[in-house]
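Removed: one protein chain of the complex. Kept in place: all other protein chains.
Chains: A and B, in written order; residue numbering restarts at 1 for each.
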Amino acid sequence: MGLLEIRDLHVAYGKIEALRGIDLDVAEGEIVALLGSNGAGKTTTLRTISGLLRPRSGQVLFAGTEVNRLRAHEIVALGLGHVPEGRRIFSSLTVDENLKLGGFLLRKRPNELTRRAQSLYETFPRLYERRTQLAGTLSGGEQQMLAIARALVLKPKLLILDEPSMGLAPKLVHMIFSIISKIRAEGVSILVVEQNARQALRTADRAYVLESGRIALAGPARELASDRRVRAAYLGGDATAAG
Amino acid sequence: MSTFFQLVIEGLTIGSFYSLVALGYTMVYGIIRLINFAHGDLFMVGAFIGWTVLTTLAATHVPWGLGLLAALVIAMLLTAVLGVAIEKVAYEPLLRSSRLSILITALGVSLALENGVLLIYGPGFNTYPHLLTQAGFSIGGVEINDAQIGMMLLSFLLMLGLYIFVHHTFVGTAMRALAVDQDAARLMGIDVENVIRLTFLLGALLAAAAGVMEGVYYTQINFFMGFLLGLRAFTAAVLGGIGNIPGAMAGGLLIGLLEAFGAGYISSRWTDVFVFAVLIIVLAVKPTGLFGERVVERM
Partner (left out) sequence: MTNIAATRRGVPYAIAAASILAVVVLPFVSSSYVIDVATTIITFAVLGLGLNIVVGYAGLLDLGYAAFFAIGAYTTALLETLGHQPFWVTLPFSILFAAISGIIIGYPTLRLRSDYLAIVTLGFGEITRIVATNLGITGGPNGIYGIASPTFFGHALASPRAVYELGLGFLAVVLVFTSRLTRTRLGRAWISIREDETAAEAIGIPTLKVKMLAYVMGAVVGGFGGSFFAARFGAIDPTSFTYLQSVTILIIVVLGGMGSTPGVMLGAAIVAGLPEALRFLQLWREFVFAIGLVVLMLVRPQGMWPAPLRRRVTLPPLAAEDESLVPIAVEPGTSDVLLEVDGLSRNFGGVRAVNGVRFGIRRGEILSIIGPNGAGKTTVFNCLTGVIRPTSGRISWLGSSIVGLAPHRVVGLGLSRTFQGVRLFANMTVYENVLVGMEPRYRTSIPAAVLGLHAASEEDRRHLLSCRRLLRFVGLEERAGERAGDLPYGDQRRLEIARALASEPRLLLLDEPAAGMNPTEKRDLMGLIRRIRDGGITVVLIEHDMMLVMGVSDRIIVMDHGEVIAEGTPAEVQRNDRVIDAYLGDDEQETDGELRQEELSAWDS
């Protein structure tokens, strides 16, 4: 049984259909990439999984529970971590407060929370150095680190990331993806929406390509990376010599 | 000079009531961007519940200190329940509608509370038992009575409590977080609707406390008192920078002082003109209020 199973999902904003019946699975321990151009429905998919949007029809099964009708914080409690697009850190709160909020559901167990925060600070020493600063003063890369760290405090079963490389320098992009691989090695499954298709396909096991609210292509990442259509649309055109 | 300090004491006492009520306006605005017009009426409801408890107990032989405490606690609790009920029934269904429809609903709730109290208690003034002595002390010709000290102290403690709650507890942090970004807060596992209700609860607690204190201090209460005080408290919240908790506290004290000075040096008839003129000038110069945080610029 997959960790995440999406069946025939339709989502609409008013009369506009953003998702027109998509099927998507993430198995335990997998890294799955969701590709597509801006406006194709990637963010909508992620927001529906985490309960920020209600589907018009269809089903989202997470860890064996149907979560369509659950509220976002209940889905978090089931083991879903979501790093939203644009990081969305709480800019007027300190780094430490941001990180601790990631463990909001552990607030009755302060010792455990402190232990986990400590362990994440060891992973991201930069955040530890800046823990008393307002999060809004961090650099873009640091903010992304914080957003990821914050989503890991509860040790989610599935981590979904929305454009984690947005606005980051190439070196940092590589680093983010190494972190993603590392998180998977800890047993966390991953669903990542990414614009840097090449990088995403290199890290992922499988990938889906979303086009105008439908799954246009799906398959093992390696196969998709050499697919002519994918190369043309997302990897810089088939004329690209370097491709 | 002694007049000046007398006015300062006077102003800070009234101002501390304004601050307590302004906090409710500012917290609710900070979180759901609603000017909660019914908030001033919660202050009034608190005053009436306190009056009911006190007059009921006055018939028994409960010591007045204990009676006062009971009035304060019961008024705060019942008003808090009312505040949360209002949020749940009248505001929550409209949280995703246009902001004006929820504003009009708040106006409707305000009218309902005023007329509800009017129906129960009648249109006239109800008089609190005279519990406070005029006893006090005098420093350099400035008369300070014990009641004023007590009021300011209690207000200060309540505000301190709120500040500690908001800035040093987990739920308080969650509250500040969802004022920044509701969806991100949901993704942290925070039950946003619950925290919103909690905000209304806290605001109602403070408003009711201010209501009972006002009743004890001025002894005269009526169904319309929440409107006038609410107006000034709301002004205080804007003056301090709406959404900003220390700003509301300072704004309340400042309005109290302006009112006292306006009444002392100009004329009480012109007090509100004075207060609003200052507000308009402040906003023209500093559009986000005296302590307003600058809105974070986004790309």
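What we mean here is this: contacts are C-beta pairs under 8 Å (C-beta built on N, C-alpha and C of every residue); 3 or more make two chains touch, one makes a residue touch a chain.
The structure presented is a predicted model; accordingly, all values stated were derived computationally and were not measured.
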| item | value |
| --- | --- |
| Partners of the unshown chain among those that are drawn | A, B |
| Residue among A:L138, A:L159, A:I190 or A:A207 that touches the chain left out of view | A:L138 |
| Touch criterion as defined above, residue of A:L168, A:A207 or A:A221 at the omitted chain | A:L168 |
| Interface with the undisplayed chain - residues on chain B | 29, 33, 35, 90, 93-94, 97-98, 100-105, 107-112, 114-116, 118-119, 231, 234-235, 238, 242, 269-270, 272-273, 276-277, 279-280, 283-284, 287-288, 296-299 |
| Touch residues of chain A, complete complex, unshown partner | 14-16, 37-40, 91, 115-116, 119-120, 122-123, 125, 136-140, 155, 163, 165-171, 174-175, 177-179, 181-183, 185-186, 195-199, 202-203, 211-212, 232-237, 239-243 |
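Just so it is clear, only the chains that are shown with their structure count from here on.
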| item | value |
| --- | --- |
| Whole-Å gap between the CA centroids of chain A and chain B | 43 |
| In the complex with chain B, residue positions of chain A that touch it | 50-52, 71-73, 76-77, 82, 84, 88-93, 97-98, 100-102, 104-105, 107, 136, 150-151, 154 |
| In the complex with chain A, residue positions of chain B that touch it | 170-171, 173-174, 176-177, 180-181, 183-192, 293, 296 |
